[in-house]
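A protein chain is absent from this complex, but the other protein chains hold their places.
Every chain is named by a letter (A and B) in the order it is written, and numbering of its residues begins at 1.
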Amino acid sequence: MGEQWGFYFDSDKCIGCHACSVSCKQRHGRDPEQDEWRTVKNVTTGEFPDVSSLPISMSCMHCSDAPCEKVCPCNSIQKREEDGIVVVDRDSCIGCHYCGWACPYGAPTYDDGGIMSKCNLCIGEGPGGGYGMPPREEQEDGGAQPACVDNCVGGAIEAGPVSELKEKASTKAVEQFEQEPANVIVEANREDTNAFPYEA
Amino acid sequence: MTSFGLWWGGVGHWDVFVAIYLFLGGISGGAFLVASIAEWFGERSDHEGYDFITRWGWTLSFGTIVVGSWTLLAHLSGPFLRAFMFPVKFTNWTSWMAIGTWVVVTFSLVVMARMIWATFGAEAAEDPSGLPRHVVDRLGNNLLVDWGIDLLDWGADRTRPTGLLRRLVQVGGVALAVMLVVYTALLLSAVSWMVPLWNETLLPPLFVASGFSAGIAMVVAVTYWQNDLDSHLVHRFGLLDDAVIVAEALVLAALLYTLTTGGYGAARTLDGLTSGTGLLLLVGMISAGLLLPLVISAAQQLLGSESALASKRVTTAKFGLVITGSFLLRLLLIFTAVQQPIIVT
Partner (left out) sequence: MSSRSENCLTRRSLLKAGVGAATMAALGGCVSDTAAELGIGTTDRTATPVADANTAFGNCWMCCHNCAQEVKVTDDGTVVGITGVDGNPRGSAGPGTEGTLCPKGLGQLDKTHDPERIKQPYIRVDGELREATWEEAFEYTAERLEAFDEEYGAETFLDAGSWAETPIFRTIWRDLYGTPERIGRGVHVCAGATFVSGSMMGIGSNNRIPDYQNSEYLIMWGRNPLESFAGQFEAKGILKAIEENNATLVTIDPQYTETAEKSDMWLPIKPRTDGALALAMANVIIEEELYDAEFVENHTYGFEAYQEAVADRTPEWAAEITDLDADAIRDIARGFAEAAPQAGISVWAGTAQTGNSWKTTQNINALNGLVGNIDRPGGLRFWKSSPIADPFEVCEWTPDDKATETTIGVDLPNNAEGKTPAFRKYDEYSDNPARHITGIAHNLVPEMVENGHINGMYCHHDMPLKDGNAEAWLKALDEMELVIAVDAYWNGITRNADVVFADATQLEKDTIGTGSWSSYSDKQWVVGGKAAVEPQFNTKPDWEILTGIAEAMGWGEYFPWEDHEEFIDDQLSKVDLTLEELSSGEANYELVGEYGYEQWRDSDGPAFKFDLDQVGPFTKAAEEAGMGTAPEWHPPGTYGDELSEEYPLEFYDIRSVFFSHGSDQGIDRLLEQFARKNDLEEKDYRGNYLHINPIDAEARDIEMGDIVTVESKTGSGELMAHVTELIKPGVVTSEYGFGEGSTQQDYEGMNTMILHDTQMDPITGQPDRHLAVEVTGGE
């Protein structure tokens, strides 16, 4: 198997501007009101004046042991051998929404007549893109920079082979990452924020 | 600050068609079980009431699974034509949806065969429980293909199994019926790690109990009215129904209890069940499906068969409540289910 690709997210650099969501929708030809493949939310806690409002940008985590793939009756969801990117074959999806229940991150979206689509780490363009595309290449080798990475104003989102991302990350973030099935390394260094996300 | 926030994902991936399907799948399996039980007793008794119940059981089981399959297709938001390609497309054997589809197909074939064997042929019943044959007869007359009924009669008599094969079909059918109901539960509980309400241990027995109790209610009520079923038999099946309902109540209580310790998702589910529409559904389900039927049965038992409460209407109403409860349970399980949040600290 080729090396697993993933995202890197540094909440200290996310300014909650939604440029990633906008740019993702533009790259993949999606209308404004459609559900997002990459979505930003400010998680707000506390009472005035002891408040915090942490902006988080999230998309498909391209999980190592993808629950969506397991439940899909048609094998329409595929975890690629070459780069670990989870893609969907829209020609066989029946729109049963089972993957929606199974996904811990709310990644699958259903529109265009109910067929599932989601982040494909920009190996293709558009909802149908991704499935059956050649292995992910790095930008310097001609691979398309994922739209969200390309337009992250704060430089909070990066993408690449997981080993490369780990080199950029703090020990704490890597440790946290090793415990999760998700292929996203999350950096949250500042004192108030120490860990995210997935704990169910 | 040590506080944390929760990011709740989208809600309600499924619509009412799934709830209807789960309900119809359950009641179809339940009806099959009732028919099998009545068949078993019928073989050992001269009471023709068992035959009525058996025939109605197959027929209603068939009817509900046919409608249920339609609603199953209807919930799919993709191009529905694809669903008909399931023998080719449903290839993921780790998915309960793929496995379940084959259970539904096999079950449907078995129940259809049993229905035809029971209601067609040389010894076909003239009474209302022979409904399928009456229907074919009527259709044939109108469509001018009157040989259709002859073909079915001929076919039923030629294929009706006997001896060991007959036993195999009986036992296999019961197993399929149970599998049908259990799979509708496993379909949900396969993602129980994300959805606390869909407990993997408790959902299968809950669905079996609910499907069986509703199946009894439906088949007996229909037979009661259509064939004027002996009230003694009605009473016996009613008691069986009550026992199943008690079991169902216990499982449901256990399920609700698990929500008190299942993390944020469970807590939010519980919140949903104790307010607004969720509360209405829960109270409705418990009263209609569990409490009222048991109260009516108890009252009938106490006041005796001569009392007004033991009337045909009241008994039918009780069965109606059981069926309603079974449907409300599916609505509840679909619409109050909450996925675990992402915890942001």
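We take it that a contact is a pair of C-beta atoms (placed from the backbone, for glycine too) under 8 Å apart; a residue touches a chain by one contact, two chains touch by 3 or more.
Just so you know, these numbers come straight off a predicted model, no measurement behind them.
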**OP:** Please pick, from A:Gly84, A:Pro104 or A:Gly130, the residue that touches the omitted chain in the full complex.
**Re:** A:Gly130
Original post:
What is the set of chain A residues that contact the non-displayed chain in the whole complex?
Top reply: 12-13, 15-19, 21-23, 25-27, 32-34, 39-42, 44, 46-49, 51-55, 90-91, 111-115, 117, 124-133, 144, 147, 150-155
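Note that in this section only the chains that are shown with their structure count from here on.
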**OP:** Provide the C-alpha centroid distance between chain A and chain B, rounded to the nearest whole angstrom.
**Re:** 40
**OP:** State the interface residues of chain A toward chain B in the complex, per the touch definition above.
**Re:** 35, 41, 43-46, 50, 52, 54, 56, 58, 67, 70-75, 92-98, 100-106, 110, 113-115, 192-200
**OP:** Sort out for me which residues of chain B touch chain A in the complex.
**Re:** 1, 3-7, 9-10, 13-14, 75-80, 82-83, 86, 89-92, 94-98, 101, 190-191, 193-195, 263, 265, 339-345
